[in-house]
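First comes the structure, then the notes that go with it.
The complex appears here minus one protein chain, its other protein chains still in place.
So, subunit A:
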Amino acid sequence: MTDITMSKSMLPGGDVGGDVGGDTAASEPRGRPGRLPMAQLRTYGLLFALAVITVFFEVATGGVLFQPLNLTNLILQNSYVVVMALGMLLVIVAGHIDLSIGSVVGFVGALAALLMVRFGFDPLSASLLCLAVGAVIGGLQGYFVAYLAIPSFIVTLSGMMVFRGLTQVLLQGTSIGPFPEVFQLLAKGFLSNFAGPATSLLIALVFVASLVGLNWRRRQAQVRTGEAAQSLASFIGRNGVTAVLILAFAWQMSAYRGLPNVLLVLLALVMLYGFVTTRTTIGRRIYALGGNIKAARLSGIKTERLTFLTFANMGALAGLAGMIFVARLNTANSKAGVGLELDVIAACFIGGASAAGGIGKVSGVVIGAFIIGIMNNGMSILGIGVDWQQVIKGVVLLAAVCLDVHNKNNRL
């Protein structure tokens, strides 16, 4: 690099300081190392909200919320919301929305019932087929959105109607069930306690150890590159709290029947999507696409194909959720999944995803889903009617997004 020297006399107006001075003003003081970056503050804010809501319902329900049986139910009831919220996160980050997923849940659930109960498919091939059908449905809608440039709101609104209708066509007004035992295990099964009653705790320990280990490695890497790493105390504090919470959770679960299969599916998916969104090129490109589609396209990113893929992925996850849904109820009916898209979308927005695209994290969305889930569960235990439940959820959603917008305005 040639040495760039500037003297005031050389530059008309002598305004050399302009750029330098502008930078001091531009660099945000709160973004400096040593202070909490805004993004982290937001995750903490969310966790705080989850904690407040949890404690509130734990007290209000007189301790019912955390009883092993209810805790297990909480996981099972919310599993499909979490599964679909992962897909919805990508759709929302890409700058779109998918309203059809509630209907896709119903449709794939009905299809699973037909295949296994009526036509005697074995559970494995039926499940694979259902996943594929979900992906095709999502891909079909994604095709209209990505390649024909039809607004996703409209495409998936039609999808919502079409697949609700097709669900009724498949079921012909009847309910189909029961499902084969093996298939029911997807939603109702528990991990066998191969190591005695403490199995859950053991698994949790292994999980915690690997989690802390991974975090440690990342911190080491940050220290090496000289990037802003968190202090040792904060590292120990954060990982300690996480570890205690996970172990306490496992302890409670082991008091009922242990860890449900669904929980393992959830964990695997959450880790997978967490990895994809933060560490892979495709994840990175989806964020860039949602952040500025024109800049992304001019950087050589195939924006159409990427949009198409996010919808196909959403469809596959909706298919999986549909199977978990019917496996849990052990019957497929035409009302399955009605309104589910709203809970999923609410979970994403509560979890900090931006409706404008480009922003959102897996951790946030999972927390958002649990905020919705605990509210649903807690209010039901308290005997609050569905009418008021809707009102309260609506207010919480609006409040969360207001807070988000407020934060963002302060940041820019």
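In this section, a residue touches a chain if its C-beta (ideal position, glycine included) is under 8 Å from a C-beta of that chain, and two chains touch if they have at least 3 such contacts; residues count from 1.
In the analysis below, contacts and distances are computed from a predicted model.
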Omitted chain (choose from "Cellobiose ABC transporter membrane protein", "ArsR family transcriptional regulator", "Multiple sugar transport system ATP-binding protein" or "Peptidase M16 inactive domain protein") - UniProt protein name: "Multiple sugar transport system ATP-binding protein"
Listed residues A:Pro68, A:Gly177 or A:Gly291, member touching the removed chain: A:Gly291
Touching residue (missing chain; options A:Thr174, A:Ser210 or A:Ser299): A:Ser299
Contacts of subunit A with the absent chain, listed as residue ranges: 1-2, 4, 6, 10-13, 15-20, 22-23, 26-28, 31-33, 37, 221, 224-225, 227-228, 279-282, 284-285, 287-288, 291-292, 294-302, 358-359, 412
